[in-house]
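With one protein chain removed, the remaining protein chains of the complex are shown where they sit.
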Amino acid sequence: MTDRNWRHGWSLPREHYLDEGAYDADLEAVWRRHWLFVAHSCDLRERGDFLVFDLGDESIIVVRGEDWQLRALHNVCRHRGSRIADASGSARRLVCPYHQWTYALDGALRACGGLERELDLDRTELALRRAHVEEAAGLVFVCFAADPPAFDGARRDLERDLSAHALGNANVAARQSYVVNANWKPVWQNNRECWHCHIGHPEYIRANCDTANETDRTRMELQARVAELAAKGLDVDHDDVGLAEFPSAGRWWAVNRTPTVPGFVTESLDGRPVALPMGRYDEHDVGTVRARVLPAFWCHASGDYVVTTRLFPAGPTETRIEVTWLVDGRALEGPDYDLAELLPFWQMTSEQDWALCERNQRGVRSSAYEPGPYSPSRERNVIAFDEWYRAALASVDGAA
Amino acid sequence: MTDRNWRHGWSLPREHYLDEGAYDADLEAVWRRHWLFVAHSCDLRERGDFLVFDLGDESIIVVRGEDWQLRALHNVCRHRGSRIADASGSARRLVCPYHQWTYALDGALRACGGLERELDLDRTELALRRAHVEEAAGLVFVCFAADPPAFDGARRDLERDLSAHALGNANVAARQSYVVNANWKPVWQNNRECWHCHIGHPEYIRANCDTANETDRTRMELQARVAELAAKGLDVDHDDVGLAEFPSAGRWWAVNRTPTVPGFVTESLDGRPVALPMGRYDEHDVGTVRARVLPAFWCHASGDYVVTTRLFPAGPTETRIEVTWLVDGRALEGPDYDLAELLPFWQMTSEQDWALCERNQRGVRSSAYEPGPYSPSRERNVIAFDEWYRAALASVDGAA
Partner (left out) sequence: MTDRNWRHGWSLPREHYLDEGAYDADLEAVWRRHWLFVAHSCDLRERGDFLVFDLGDESIIVVRGEDWQLRALHNVCRHRGSRIADASGSARRLVCPYHQWTYALDGALRACGGLERELDLDRTELALRRAHVEEAAGLVFVCFAADPPAFDGARRDLERDLSAHALGNANVAARQSYVVNANWKPVWQNNRECWHCHIGHPEYIRANCDTANETDRTRMELQARVAELAAKGLDVDHDDVGLAEFPSAGRWWAVNRTPTVPGFVTESLDGRPVALPMGRYDEHDVGTVRARVLPAFWCHASGDYVVTTRLFPAGPTETRIEVTWLVDGRALEGPDYDLAELLPFWQMTSEQDWALCERNQRGVRSSAYEPGPYSPSRERNVIAFDEWYRAALASVDGAA
């Protein structure tokens, strides 16, 4: 992809939303080189717990080993390439169902019917192939690159603001899967501005100060809320009206705490809590921690529940999205939370966004589409996302 | 597309029915350069009435303006390319649902959240992009070309023979949509000959003299019918057995009046009328006006009802077809017409044709297909259609 047609501060040229070639370039430059959120630590609590996830043609087994470490193993038998595991589970060995080649939890080949003697093979050369994996603040990330970007900075920031939620011991209260008929970039562009929130998200804006309709009153209210949280020892990283700046300056992750509006102790339809306080918190009102890790993850973590969003591209015009609601590990459905109260806020907000993304995608299909101007104020983060994306593509062109 | 393999008077080389490349060439040379029938004027009676239609990746809003003129606007917001309207409707402004950019009915940008001040933009450069539109005899045509073919001749002929039906005030009695698994050209090739009618259309041939089974008796009967109509002041443009010559000599449209057979005052299963006389007619027996406008339209207009057929290509081997039955604007379902009598003649005839086209397409898929000979008498209009198509492709090759 050349960037001849790319105009800074204007939306992307059409081919980036539609073309197979551009999609392949995205997979190569973005999705095969960056850290991809795949699961929660609490999905893999015990030794031998494994999880199968597919990304395009790839299939990965993320498994907790005998040494409690996570590993990411390609779900491809070294014999004739059969997929080994169809679904998540728990096991002491990974056994291919075709000819029973057997692998340890670290991927080492333990048995292949004696073929190593028949062919004088070195079994160590036939271990399951690995991808990189990192675990931070109860979140699991995988990277397909031979030489992944350094994860330390992301780990530090995620653990700083999210470890209090104790996601490693959380419970998954609900999961919702979506196939959104849009390229993955409009999903991020939608996520990175709240100009559309005032009309597009009537529930969301009752709880949050993200819209650009700043007034002296909202600013004063925000400052009061910041002071309330500060008095509890909770540092607010972002106390401005509108979204925190992201991405910026080579950072593909960001974490910040933001106050909810006065009267809302969590992101719910009426501002009242919807579950027990999580982890180390002993009260509900802790603001909302928002994290993003490009290109596959964002979350909103209030005092009583966390919602994570995972996106995977599934073609030039299709994105698979999984939204997960997590509550404290001690919370029981019924006594401690009710799905009818827990789900609506983010289910409605998410589905409103998917509809906007699909409409955006349908419009861009037209040959009449041409890039339009972003607002330097209200869409500054969209401009920054496009710049990050452009740089990712360019880094591969340069490497090639 | 070269025409090395093209043999005059023989059916088209196989690639023209199947290949993606040939399909793209058709879109470019035919569908993006010619006038496409999209709607009836009576679908857009009032100021602000608009209709959304999709052609391949394109989406167009055809809207009647404050000045009662129709305009064809690309359904793509100039901000980030979102589709503006999902469905037809009526409005004084067109508002993009994403960020509420607002356009007048003529496409002028009226509001974009003050972005024009933020960026020092000229709002007139961000109007909705237009396509060309023409309205004639109650029929609406759109052209995507920068420089469309002159429409005057088509308008003159359509209005000459169809204005008496008063389609602008007609009522849509029924609509039927089809996805036909055939390239769009076999649909026209089927339409342009009636060799297949004797066996393929048992209902149609009872009312019409299109088959080539000419006898002295049919010729004499026809002449008597022509005289009957002439006595009423209705000029019969085509009084021969078989189809009127079309296309011919650079004409991509044709309109002619043809008598029905003795005993049939309209195209119905038993020859009896099925609705009130339309528009300025005060009796049923006016013959049938047949019009075709390549590449997207044909109709049959009897004294009491009009059937229009609209076709859009939807891929190398798929064509979307909409058949619409119109009656006089004063006619009420029940007292004045009964769908069980109005629909069968053209529903059966149309569906018989779609089945023949699909069978033709299935056969041509075979590598064993090779062009076969057309009958110079019975398929003269198919030969002419192929010539028109060949010339359309060649004109682009020449221009390129």
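Note that the chains are named A and B in the order they appear, and that numbering of residues resets to 1 at the start of each chain.
We adopt the following convention: a residue touches a chain if its C-beta (ideal position, glycine included) is under 8 Å from a C-beta of that chain, and two chains touch if they have at least 3 such contacts.
This one's a predicted model, so the numbers in the text were calculated from it and none came from an experiment.
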### Query
Considering the whole complex, which of A:Arg47, A:Arg83 or A:Arg155 touches the chain not shown?
A:Arg83
### Task
Determine which one of B:Ala29, B:Val364 or B:Leu393 touches the chain that has been left out.
B:Val364
### Contacting the left-out chain in the complete assembly, out of B:Gly233, B:Gly250, B:Gly334 or B:Gly372
B:Gly372
### Residue numbers in chain A that touch the chain omitted from display
57-59, 74-84, 86, 97-100, 113, 115, 118-119, 121, 126, 129
### Summary
Omitted-chain footprint on chain B covers residues 11, 14, 17, 189, 195-196, 199-200, 356, 359-360, 362-378
